[in-house]
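First the structure, then my questions, so here it is.
Below, a portion of the complex is reproduced, with chain positions unchanged.
Chain IDs A and B follow the sequence of writing; residue 1 opens each chain.
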């Protein structure tokens, strides 16, 4: 799987479960879960940062709610890499599409285009 | 009305004290229009901030604020984590002098506000902490004064009660958000109140 996937949700169970689901669909592949905070529901910048480091290379990041987005944006800025894309596509459905496309060797650009088409979103 | 290392530490410790003793208040405000974790997020994060800055050596306010920023980013979580994290980071970058005067302080706050707005994409009037930060920055740009700082922070915090939310969960609640204080605006008031107290005590 070429493009890595980072899952940022307020719930660690959601990202862990989603990761398992995607692994069953695409087999191996760089899918990293960065969900939850120390008291349960929330997101933590440090976990996202660690996830981005774990993936390396072209990466697409999914988030669930607005505050997860801010933490993800911050982690991406701090990483100072230009091969990471933060998408507003829905986390479960979007990550499924991205995982399948990545597993057949699509590039980050291709996957971005597919997400835009499928979910009627405009990415920057 | 100058900020040195010691005053910066006093500011942050006072802020932590206020957050710890108002943890339940912040949480219950967030329960009304958010997800009920603002007190928990802030108390967890600033507890850690307080511990981290206690032992350390710092050469400038900028130095202290940078440490605060990275700890807040890592430990607060939620929306307020990246927002306050960005605010403290911008303050630490805005002025690196050993002692920051009134004009310097106003400049720091202005940069912090810009960071909050860029991060959260909120404008004034949307019932967020921006509704406290923006009036404060405007007033301090005229003249930095701790009494005025406390006053403006308090009145603009209180004014969030009448605003309608358009960001985050509260946005779905729309009109129902009216009649409740915005939790992040209340914690922002504590930040400015603590700053005013620290500056006054250092004189």
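One rule holds for everything that comes next: a residue touches a chain if its C-beta (ideal position, glycine included) is under 8 Å from a C-beta of that chain, and two chains touch if they have at least 3 such contacts.
Because the structure is a prediction, the values reported are computed rather than measured.
Taken over the complete complex, the protein chains occur as A x2, B x2.
In this text, only the chains that are shown with their structure count from here on.
Inter-chain centre distance (chain A to chain B, centres taken as mean C-alpha positions): 30 Å. Interface residues of chain B, counted against chain A in their complex, comprise 35, 37, 40-41, 44, 73-75, 77-83, 85-86, 119-120, 167-169. Those residues of chain A that touch chain B in the complex are listed here as 37-39, 41-46, 65-67, 70-71, 73-74.
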